[in-house]
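I am attaching a structure below and will ask some questions about it afterwards.
Only a single protein chain was left out; the remaining protein chains are all shown in position.
The letters A, B and C name the chains in turn, as written, and every chain counts its residues from 1.
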Amino acid sequence: GGSSDTPGGTDGAASDATSDTPVEGGTLRAVFAGAGASESLDPFAGTSPVDFVRNDVIYDSLFILRDGAPEPALATDAEPAADGMSFTLRLREGVLWHDGSAFTADDVAHSFRYMSSPDRPLPSELQMYFDMGNVTVEDEHTLTVPTVQPIGDPATMLASFPAKMVRSGATDFSTENAIGTGPYRVAAFEAGRETRLTRFEEYWGGASPTDELVFSSVSDPQARVNAVRTGQADYAGDIPFSTAKAGIEGSDLEIRTAGDTNRTGFAFVLNANRAPFDDPKVRRAARLAVDRARLVETVLLGYGEPGNDLFCKGARYFSEARPLKRDLEEARRLVKEAGAEGAKVVARSAEYEAGYNDSTKLFVQQLREIGLDAEEQIVSLAEFFDPAALEEADSVTFSSSPLPLPVIYGRMAAYPSFALPDDEFGAAFGEAMAARTDAERRTAWAKAQDVMADRGNTVVWGVADILSLARTNVAGIEVRDQAKYPYLGKAGLA
Amino acid sequence: MTADSSTFLTAEGLRLETADGPVLDGVDLSLTRGESLAVVGSSGSGKTTLALALLGHLRDGIRHTGGRVRVRGADILPHAPAGVRGSLIGYVGQDPGAALNPYARIRTTLLTAAGRLPRGERDTTVRRLLERVGLPGDTAFARRYPHQLSGGQQQRVVLAAALARDPAVLILDEPTTALDPPAKAGVLRELGALRERGIGMVWISHDLIAVGAFADRVIVLDGGRIAEEGPARRVLTAPRSAAGRRLVAAGTRSTARHTRTPPASGRAGAPTAVTAPDTGAPLHGANPPDTAAGSDSGKTDGPVLRASGLVARHGSTTVLHGVDLAVEDGECLAVLGVSGVGKSTLARCLTGLHPAAAGTVALRGTPLAPDVRGRDRRERAAVGLVAQNPAEALHPRQDVRTALVRPLKRLCGITDRAELDRRVRDLLESVHLPPGFAGRLPGELSGGQRQRVALARALAARPSVLICDEATSALDTVAQEGVLALLAELRARTGLAVLLITHDARVARDASDRLLVLADGRVAATGPTPVLLPPGDSPEEQVTRLLTAPAGAVRPTPYDTDRGASLV
Amino acid sequence: MSGGIPTAPMSPTAPTAPTGGIGTGGGSGTSRTGPRAAYAWWGLCATGLLLILLGPELAPHGPTATPGPPYRPPAAGAPLGTDHLGRDVLSMVLHGGRPLLLTGLLAVGIGSVFGASAGLLTALAGARSRLPRMLLMRPLDALAAVPPVLLVLLILTALPGRVGLITAIALAGTPLSARVAYAAAEQVVGRAHVEAAIARGESRCRLLGREVLPLVAGALLADAGIRFTGAVYLVAAAGFLGVGGSSDADWGRLIVEALPGASLQPLALLAPVLAVALVAVTVNLAADSAGHRSRKVLA
C-alpha cells in the first residue's frame, strides 16, 4: 500500500496512489526532468529527478522511508550502541545482485567508502553523522558503523539520504556495469535521453508487475505534459500548476497530486546573523507581514495551502500549529520597536524551483509595506549558493520537501546564514538527535519547533502540491522520501 | 512618315521627357529590313535614349509622353513583349565595361546570349563568335572574366554576344569607341558582312568616317529632335541643318595642330599663369596655381613625369615588361597600342593605382611611391587621371558638383563656398557643360557628358600631368574638338603635360607632339608625331601600319637622342 | 545633394530638388510611393515611437504593482487581464517598451556602426594591406566564436547593468555585421570612382561614408534591422539566465515569463509578442525606406 492515501486537497486532482493495482506485463513509459548529459547510472552522482527515480529502482537502500518512518530494506536492523557513537547493522539475507551474486557486508562497506570518498563530486552527506571509512565487517551480514556524534536513530538517517548499495569494488557505472539489487536492471541507457529497464525476476521483494520501464528525460515541463498528452508517455512527473489549472482534455488522462503530506514547503530563510533579522522582533514582523493567502493563490495558483513557518509538514514529529495571521499593524509596530524602520533588506533568489523568483518579488513588496527597505536580488543558479553572497543576504528563498526533521535542521545548522543562533533551539536539537526512543524524540522536536515558531528564522509561507500527469490506468506509484521522485518499482498499467 | 510593308522598326512622333523637359521630341524613324541607319548628333542629343526606346526600354527618370515605337507593327513601349530583344533586336550598349556580368566567364556570357545549344556545339560557337570580333578563340581566353579584359576586349565581347543570335536588327551604340584602328577595321568588316546577309542596323556613332562607309541613311539628332535625315552620302557631304554642318565640319577638319611651346629651360606654366590676364581664362584664372605644377620649386630641366623600367603584372601574367617614358611640361605624348597591350595598366601604374612590380616613376626627378597611398598631396595633385570607363568612374550617388568639389577641397584646399561654386561653374564650362548639370547624378547624364565630367574632375586639381585614358572616345566630333582645344590651351598657358591614350588616329596625329607605341608590353617606337604620322596620309592607315609593324621596325628618332634621353 | 548650387537659368535641364533624385531612383521596379504616403508612413512610425517612449507615463499601474489575482482574463480595470503575478498586462507592456527600444536600438546601432566600419575598412584596404584584416576582422572572428549567451554572461559579469547589456548585445552583433559589410563592400571597392577617391587621398572616413557605404547600405540596414529583434531576445535571455541588466518589464522578459501560463492567459503572451513584432516590422521597414535612396545602384 502507498503512503499517501489521503485524498489530494485540491479539487479536480486525483491522488497519486490509486486503488487500482497494476496488472502483470507491459511497458510503463514515464518522463521526468533530467540533467542532460550529466545524468549517470552512478547512484551517488545524479542530482535530477530522473536520476533519482531511475536509480531508485535499480539500486536499493538499507532502509527506506515510509510515512516518515524508516522501514527495513536491504538491512533488517540498525541498533545504536549505548553511547550512540556507533551502531550495528544487520543485513537481509538471500538478496541477489542483478548478476546473480549474493549481497554481503563487504558490499555495504565498499558502498560506504565509495559514497563518502572525497574524490566524489558529491560525497555523501551521511559522513556528517557516520565515520563511513571505518566500518568494520563483523560477518557476512553484520557490520559495525562508528558515528561522529551521538545518533539515536541511524535507520532514519540511512533512509533519508541517498545511500544506495553497490557491489563491492564497483566504481564504473556504465550500462553493463550498473548492477544493483533493485527490481529492475538496466537494458539501455543514454544520459539525458532515455533509460530502458527490464524486470529483475529474482528481486528479493518480489518481482515487479511491469516487464519494462522506460524513463525519458525531458527538462521542459510543458514538453513533459505534451509527451503524455500525445501518447508518447504514460506518466509525467512534476508538472506546472498552470497546466493543471488550464486542465487537460482527454478522458484517459488525469492530473494527480502526491497528497497533502507530501507537499513542498516554500520559504524565505531570514539571516539571523545580521541586522535587521538578528532581532527576533523583526523576524516576527516579517512573518506577520507575509501575505500567505496571496502567495498561495499567485505562486501556487491555489495548489497548496498556507504554511505555519515550520519546515517539513508531513514529516514525523512535525508541529502542527496555525499559521500566523497577517497583521501589518503589529508588524509595523515591531519593526518600529526594533528600530529597524527603513532597514535595508536584500532578498536573494534564483529560479532553483519554479516559483522562487515570483514569491520573492511579492515578498519584497510585502516587506516594504511594513517599513523595511526591501529589494530583490535575483541571480543565476550558479551563483545562488555562493557562501559569501549568502552571508550578505538578509533573506534567501528556499524550499524543502517533508524530509525527516533531523535532516532539514541539520542542514540549516550547518549553513551559517541559515542557522538560528539560539541556545534553547540548539540544545533541543542536540537532544532530538541523540534521543533513542520515540517519545524522547517527540518531546525534543516539539521543543525545538516551539522555538522556531516563536522566534525562528524561517518564513514557510506555503506548502505546495506536487502534481503529475498520468494516464488513468497507471497504478502502483509510491512516494517514499520525496514526492518529486516517486518510486516506480511497483508501478504498472492497470 | 508611314511604314511600308517591309518596314521592320518604326518610331512615330516619339516623345520622351524627364522632369526637366523633353529628351526626345517628335522623333520619326523607320527601318526596313537589311537597312543600315546611322544616328549622329552631338553628345547629349538623345541618341542613347532613342536606341533604348527602340528596344522598348526607358531609363529611370524618363517618361514616355507621346508617340510610339513598333516592331513589325506591334507596340513595344512601354513594355517590350518577350522575344523581341535578343532574337529580333540585338543590342550593343555604349558602356561595355558596365554591362558585362562580372560573375560570368566570357564563354558563359556568349552562351547565354546564344540561347539553347546542343552541348557539342557550344565550344565551336564560342570560338566562332570570339573570332568574328577579332578576339582569340582559345579556351583560355573564353574562360576569362570581364575584369581580366581590357576595355577594347570588353567591347568586342559585348559585340560578339549581340551577334550570337543572329538578330534581324542590331542596335549599336558606339560599338567601336574603345577599339584600336586594326581592331576597329576588323569589327567593321564583320558588321559589313552582317549587312550583306540582310541584317538591319541602327548605328550610333561619332565616327563620321565610319558612318560614311557604312550607313545607307543618316539621321542627325539635335536636342532631341531630328535635325535632318537623308542618304548618308548627301548628309555627310552637304548637310542641310546647322547641327549637321557643325558635326561634319568638325569631323573632317583637321584639328588645328597644337604644337607644344618650345621647351626652353626654365619655361613653365607658373609665370604665364600668374601673369595671365584675369579675363577669359576659365580654369587657371585669378587664383595662383596651388599645385606643384605652378610652384617654382620644380622648375628644373627635364621631364615633369618620367617612368623607367616599369614592370606591371596582373596576377601571374606580366603585362608591361620594362616601359620607359618621359613627358615634358606642356608636351602631349600620345600612347598608341593595340587593345589589350597594357595602356590602361600603364596609366594606372603612373598614377599609382596599380603599383608597378618594378621600375620607378618620378615627378620632376623625385621618385614617387609606387602606390598612390604612399604619395603626398602635392604628388597626388600633380598627376591627374581620366579613367577609361566614365560610367564606373563616377559615383552613382554623387552629383556632378560633389564630384568636382572633392578634388578642389581635397587637393587644392579650397573651402570657401562661393569660390568652390565658381570653380565648379568654370570647370563645367570648360568642358562645355551647362552649369545646371552640377545637380545631376551620373545616371542622368549621357555617355559623353559623363566623360566630360570625369575630365573636369581630373582637371580640377590643376595637375602638372594629365593622363587621359580614352578621354574623348565617347565624344562627338564637336565636343571632341572642344576638349582637345581646351587641353591645348592649358598646355600652352600653364605648361600642363598630357599623356594621351587613344585609339583615335586622328586625335593622336592632331593633338600630340610625340608618339609612343606600345607592343608586347614594351615600347616599340617613339618619336615626334610628325615623323611617325606625317600629315597627309590617312591617319588610320598610318596607325594601323605602326601597330602592326614588327617590333623594332620603327627606330627612335634624333629628336629623342638630342634630348639625351634614351627612350627605347 | 544639390542645395546651394547656383543654377543658371540658361540651363536647359535644370536640376530639381533632392526629391527628384529619390523619385527617379529605385531601379526599374521600385515603387514610386508619393511623398504623401511617405509622410503618412513616417508619421505612423513617429506616433508609435512616441507611444512607446511615453508608455511608462501612460501606464495605469506601476511595473511592480500587482493589482489583481494571477491570470485574470480581461476585465474592466485591466483591459488585457493580468499576468502570472497578477500584474496588469497592459501596464507591463507599456512599461516594457521604452527600456527595450532604447537598449535595442542603441546596442544595435553601436554594433552595426562598429561592425560595418570594420567590414568596410577591411574591404577598402583590400588585398594590399593585411593590417586591417589582422587588426579588425580576426579579433571579430574570435568574438564571433564565443556563443552570444556566454558573451552576455561574461560582459554582464564585468559590467553589470544596462551599459553591460548594451555592450554585450552590440558585441554579439558586430562580427556578422562586419562580415556582411565586408562581403558587400568587396563587390564595390574595385570600382573606378573608389579608386579615384583613393587617388585623391580622401580620408578613410570619407571613403567609407561617401564612396562605399551608400552602395552597400541596403544590406547593412537589412542586417541591422533584423538584429534588433535578436537584441530583444538577448535581453530576455539575460533575464532568463538571472543576470541583471534588463528591467522587470522588458518585452522579452514578459514573453519568456508568460509562456508557461499561455494557456491560462494567452494575452499576457500575445501582447508583448505583438508589440515586439510591430516594432520589428516598423524598424525594418523604416530601415528599408531609409536605404531606398542608396540601394538602387550597386553592381
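Going forward, a contact is a pair of C-beta atoms (placed from the backbone, for glycine too) under 8 Å apart; a residue touches a chain by one contact, two chains touch by 3 or more.
To be clear about the criterion, contacts and distances are computed from a predicted model.
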{"item": "The complex's invisible chain, by UniProt name, from \"Molybdopterin converting factor subunit 1\", \"Succinate dehydrogenase\", \"ABC transporter permease subunit\" or \"Sarcosine oxidase subunit beta\"", "value": "\"ABC transporter permease subunit\""}
{"item": "Contact list for the unshown chain, restricted to visible chains", "value": "A, B, C"}
{"item": "Per the touch definition above, residue among C:Leu136, C:Ala184 or C:Leu208 touching the missing chain", "value": "C:Ala184"}
{"item": "Of B:Val133, B:Ala161, B:Ile414 or B:Leu516, the one touching the omitted chain in the full complex", "value": "B:Ala161"}
{"item": "Contacting the left-out chain in the complete assembly, out of C:Leu85, C:Ala107 or C:Leu269", "value": "C:Leu269"}
{"item": "Hidden partner chain, touching residue among A:Ala45, A:Ala315 or A:Ala331", "value": "A:Ala45"}
{"item": "Touching residues (missing chain, whole complex) on subunit A", "value": "31, 35-38, 40, 42, 45, 47, 118-123, 125, 128, 188-196, 216-220, 222-224, 226-227, 229-230, 232-233, 352, 379-387, 398, 411, 414-416, 418"}
{"item": "Contacts of subunit C with the absent chain, listed as residue ranges", "value": "26-31, 33, 126-128, 134, 138, 141-142, 144-150, 153-154, 157-158, 175-176, 179-180, 182-184, 186-187, 189-190, 215, 218-219, 221-223, 225-226, 229, 232-233, 236, 241-242, 252, 255-256, 259, 262, 269, 273, 276-277, 279-281, 284-285, 288, 291, 295-299"}
{"item": "Hidden partner chain, residues of subunit B it touches", "value": "52, 55, 57, 83-87, 89-91, 93, 95, 98-104, 108, 112-113, 145, 147-148, 161-162, 165, 314-316, 348, 354, 391"}
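As a working rule, only the chains that are shown with their structure count from here on.
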{"item": "Gap in Å, rounded to a whole number, between the CA centres of subunit C and subunit A", "value": "48"}
{"item": "Separation of subunit B from subunit C, taking each centre as the mean of its C-alpha atoms, in whole Å", "value": "45"}
{"item": "Residues on subunit C engaged by subunit B in the complex (per definition of touch)", "value": "1-2, 4-8, 10-16, 20-21, 23-28, 128, 190-193, 195-202, 210-211, 214-215, 293-294, 296-297, 299"}
{"item": "Touching residues (chain side subunit B, partner subunit C) in the complex", "value": "18-21, 60-61, 98, 102, 147, 223, 351-353, 355, 371-373, 375, 377, 380, 385, 387, 389, 392-399, 401-402, 406-407, 410-411, 417, 421, 424-425, 434-441, 443-444, 457, 461"}
{"item": "Residue numbers on subunit A that touch subunit C, as the complex places them", "value": "221-222, 240, 242-243, 245-246, 297-298, 301, 350-351, 354, 358, 361-362, 365, 378-381, 383"}
